[in-house]
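Here the complex is missing one protein chain, while the rest keep their positions.
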Amino acid sequence: MLLRILLGLIGAGFAGALLASLGTDLATYFSSPAEESAEHAFHKEPKALHLASDGPFGKFDRQQLQRGFQVYKEVCAACHSMNLVAFRDLHALGYSEAEVKAIANQWMIEVPSVNPDTGEAATRKAIPADRFPSPYPNETAARAANNNALPPDLSLIAKAREGGPAYTYSLLTGYADPNSYRNEAGEALPAANRPGTGLHFNPYFANLNIAMPPPLVSAGQVTYAEGNPQPTVDQMAKDVSAFLMWAAEPKLENRHRYGLATVIFLLIATVLGYLSYQNIWAEAKRKVRVTGPLDPVNKAKRTRASRKAGVKD
Amino acid sequence: MSFAWAKPYEPKTEFGKWIDARLPLPRLAYGAVGGGYPVPRNLNYLWNFGVAAGLFLVIQIVTGIVLAMHYYASADGAFNSVEHIMRDVNAGWMLRYAHANGASFFFIVVYIHIFRGLFYGSYKAPRELVWMLGLVIYLLMMATAFLGYVLPWGQMSYWGAQVITGFFSAFPLVGEPIRVWLLGGYAPDQAALTRFFSLHYLLPFVIAAVVVLHIWALHIPGSGNPTGVDVKNEKDTLPFHPFYTAKDGWFTGAILVAYTAVLFFAPNALGHPDNYIQANPLATPAHIVPEWYFWPFYAILRAFTVDFLWIIPAKLWGVLAMFFSILLLFFLPWLDKSPVRSGHYRPVFKRFFWLLMLDILVLGYVGGAEINAFNIALGQFASAYYFIHFLIILPLVSAFEKPLPLPNSISESVLHGEKQEAAPIGAPARAGATAAE
Partner (left out) sequence: MVAQVAEDHSLRRRDFINIAAVSFAGVGAAATVLPLVNQMSPSADVLALASTEIDISKIAPGQAIKTIWRKQPVFVRNLTPAEIAAANAVRVSDLRDPQTLAERTKPGKHNWLITLGVCTHLGCVPLGTGEGENRGEYGGYFCPCHGSHYDTAARIRKGPAPLNLQVPDYEFTSDTVVTIG
């Protein structure tokens, strides 16, 4: 009994603290409500992007991945590392062993190594076993070269952002003129949120102003081989987004394949298990016959009894 | 273990008898989960979730041990070692996703198991220790999950560790020294990571030991059932094997279908994208949130915004309330002293139970949602209701409500006119009464 009183008081204490908080917060809200932040008013959710890898049965479009890789190589790799992906992983894009070796060997950035004669830091050409070398030796160098901004590594970017490849696609095609831009409500960007030097307005970016200048500016920036669609900005953005999705999740196709097999197997196993269960329980001579209120025969009596007790059942 | 009509174990083979005379494990198994354990025959599917929880414990331990063969607990290398598992280790991606989603499913299953206990009064005499051991398991699971989430050393791993260890600094005087002691430093770093790995590996085995105690404590009185009426005689029960092995077997298959569907087709749905960014002590994520199974507690933690009662700052209120929200569950058998176990026969209690379920859902939503005035207020209401429900409403309801009449027994009597009848615990048997009112 004493315990219950004590616990009741504690409960009242917490409830009191909460109601005090609620009261104070409501008072603050009504007297000086927080204004909608500019980020909130101007930030846009990513545009829809439909890739071959979407959905439970998605597969990569190898042609598109190769185009995307080309865009990464010729546009992005100068600043963005991809240090979790190895050259040998490019086999999955459909390149042969010789092609992969050539890509590694001719990669514009060399892999750090040691001069065998002097012991000084040196570089060597990459081999397929190497991961993509970073364009900068360390974070400080990267920031120094990019106006104190750090170009993020792109190996996982498609999984590290809400919206994934749709986000990267929207970002790459979403740069806008901060002076003429109007959001859905027709408002202009407040002066405080216009980009300063070294920043560029992009409503798809969480903070609205991004340090990266638009990387894809004109059609034909990258030349696609025969048999591919035209390299418009939109197409290049889609292709590199597809490639980044692969880079983040190279095992996607395996996952879907094993998944289908496993789920189907388990469905069959469950059905067999259910039939076996019914078979075994058929032998439990009779079903449970419950007496009293749970007995369906007494439902009417139960309803009457509850109503008499003053409780609607 | 406890019913007179339980079939005794009788080894038929020579080998069986040889083992039985030396180390009677088969006898133990037979009496615990075999043909020698009588179980009420009227259990519904909510009773399947204990076994499902056990299954997920095994899945987590097996996938965890195998992942530990490739994981590297270094602040510099942990994130890359996880990606090494995802990309280069044979079937590594499958094992990692199995472990991450296995944790979520373990919690889903355990929450349903706990809610079953709340509705059917499974915590009442004589099963109070079963309930409390279960709460101990739940606390250990929360600790294990928190420790495990730090290991990939992503942004959420790091900042989650900051926030949770930061709780301790809310306590006056001893708080900060305890926090530094826990971390082995002033912020989560190498020292914290290796010790978290060590403890994350250890705790599941502690959980397994407590699970053994939990099942042992249950098997003394035997399982409860949806009517809450005690087992009277043999007609009320069925041997666990083959009846409940079959039922648990097929239903576990169904749960595994859901689990594998998530694992293979939406493996990152329950996670947070920020954890695919390597930990950066200099950059705080826009919205730090724990994994979904901690969201109700996170909501309670953040609900307190005012320094109520002067000496206790809001932050400390939040931490105390969060801990107490679980601690109060230990007292449930004494908060709710109604002699009627099952919510089926307690119409007032039933109403409040569903209100509690709604409340917990709201708390869960608030814990994961963005912080704005509406959500904060919602969280404050929902947190207040949570404490009021358990600490004020339940004791009052259980003292003053009028329960519905209980059934005579779990199964119908074989002979008509049998006088022996069930009665609520504590009330005298009503001789000659039938279901008719």
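For reference, chains read A and B in written order, and residue numbers begin at 1 within each chain.
Just so we're on the same page, a contact is a pair of C-beta atoms (placed from the backbone, for glycine too) under 8 Å apart; a residue touches a chain by one contact, two chains touch by 3 or more.
Everything numeric in this text was worked out from a predicted model, so none of it was measured.
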Visible chains in contact with the missing one: A, B
Which of A:Glu120, A:Glu184, A:Glu226 or A:Glu283 contacts the chain that the document leaves out: A:Glu283
Contact residue for the chain not shown (choose from B:Arg27, B:Arg87 or B:Arg341): B:Arg87
Listed residues A:Ala248, A:Leu266 or A:Ala305, member touching the removed chain: A:Leu266
Option from A:Gly16, A:Gly58 or A:Pro128 whose C-beta touches the chain left out: A:Pro128
In chain A, positions touching the absent partner: 86, 88, 127-129, 265-266, 268-269, 272-273, 275-276, 279-280, 283-285
Missing-partner contacts on chain B, residue numbers: 7, 35, 62, 66, 69-70, 84, 87-92, 94-95, 234-235, 237-239, 242, 246, 249-250, 253
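Just so it is clear, only the chains that are shown with their structure count from here on.
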Between chain A and chain B, centroid-to-centroid distance (C-alpha), Å: 29
Parts of chain B lying in touch with chain A, wherever the complex brings them together: 41-42, 80, 83, 86-87, 93-94, 97, 227, 238, 242-243, 246-247, 249-250, 253-254, 256-257, 260-261, 263-265, 267-268, 273-274, 276-277, 286, 303-306, 308-309, 312, 314, 317, 321, 324, 328, 331, 334-335, 344-345, 347-348, 351, 372-373, 376-377, 380-381, 383-384, 387-388, 390-392, 395, 402, 404-412, 434-437
In the complex with chain B, residue positions of chain A that touch it: 3-4, 7-8, 10-22, 24-26, 29, 33-34, 56, 84, 89, 152, 155-156, 159-162, 164, 206, 248, 250-251, 254-256, 258-260, 262-263, 266-267, 269-270, 273-274, 276-277, 280-281, 284, 286, 288-295, 297-298, 301-302, 304-306, 309, 311-313
